[in-house]
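Sharing a structure here in structure tokens format.
One chain of protein is taken out of this complex; the other chains stay put.
Up next, chain A:
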Amino acid sequence: MLKIADHQFSSRLLTGTGKFSTPRTMLEAIECSGSELVTMAMKRLDLKSGSDDILQPLLSSGVKLLPNTSGARNAKEAIFAAELAREILDTSWIKLEIHPDPKYLMPDPIETLAAAKILCDKGFIVLPYVHADPVLCRRLEEVGCAAVMPLGSPIGSNQGLVTETFLKMIIEQARVPVIVDAGIGAPSQATRAMELGADAVLVNTAIASSRDPVAMGRCFASAVQTGREAYLAGLGQVNSVASETSPLTGFLND
């Protein structure tokens, strides 16, 4: 079971709600993925009409909603979005996303840390989306974040685990769940993230932009499970040891 804050999830696959061709496809894909924690952007909620063709069906499906602050360009905007989410959706869970850069949508580490501290102090369950920066992840953990969400590669790029070296460091050091977010483009990449010891992955574009999102949701479900089982079983090691010829411990025989 994946435990984040005081909540347990049997699925380690988190999904998103963007980019699907229809709300119906989105719902079916999420259902087939088995995901129990689904993120959606606060900026997409229709606050004026009070109803939404994504939100209402999602709430009815029983998944836990993880509102995100996507679109926020600084800490102030993200905090406002989080407070809005708590008010409207009656949840303290927030995926903190701050990316002022419109080209690569790189998360802003300075604003993210500042916002995370304030939101944690206000009692939010904060899951920050960040670059795969091991020091930043430790600092976010220190201010009280319930998980960290380092990127595998640029958001929506489907490039996979470009940051693998740094993800390994984050996973090794973290004392909160590590959820690899952004860039996972294929089930095999999700498996790899889980084999490394990630606690969960978040996948959106790879499912939504596939030819058959519903089938792809299923594929990711089994890929994540396989990766997790492989991690628990313990991967066999690549042998890097050469046999040396001049003994260093010969003196022990003297």
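As a convention for this text, a residue touches a chain if its C-beta (ideal position, glycine included) is under 8 Å from a C-beta of that chain, and two chains touch if they have at least 3 such contacts; residues count from 1.
Heads up, the rule we're going with is that contacts and distances are computed from a predicted model.
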{"item": "Complex member absent from the view - protein name from UniProt, among \"Tyrosine lyase ThiH\", \"Sugar ABC transporter permease\", \"FAD-binding protein\" or \"succinate dehydrogenase\"", "value": "\"Tyrosine lyase ThiH\""}
{"item": "Selected residue (touches chain absent from view) among A:D53, A:D101, A:E172 or A:D212", "value": "A:E172"}
{"item": "Contact residue for the chain not shown (choose from A:K19, A:K43 or A:R138)", "value": "A:R138"}
{"item": "Among A:G62, A:P102 or A:P247, residue touching the chain not depicted", "value": "A:P247"}
{"item": "Interface residues of chain A (partner: the chain not displayed)", "value": "138, 168, 172-173, 175, 234, 237-241, 243-244, 247-249, 251-252"}
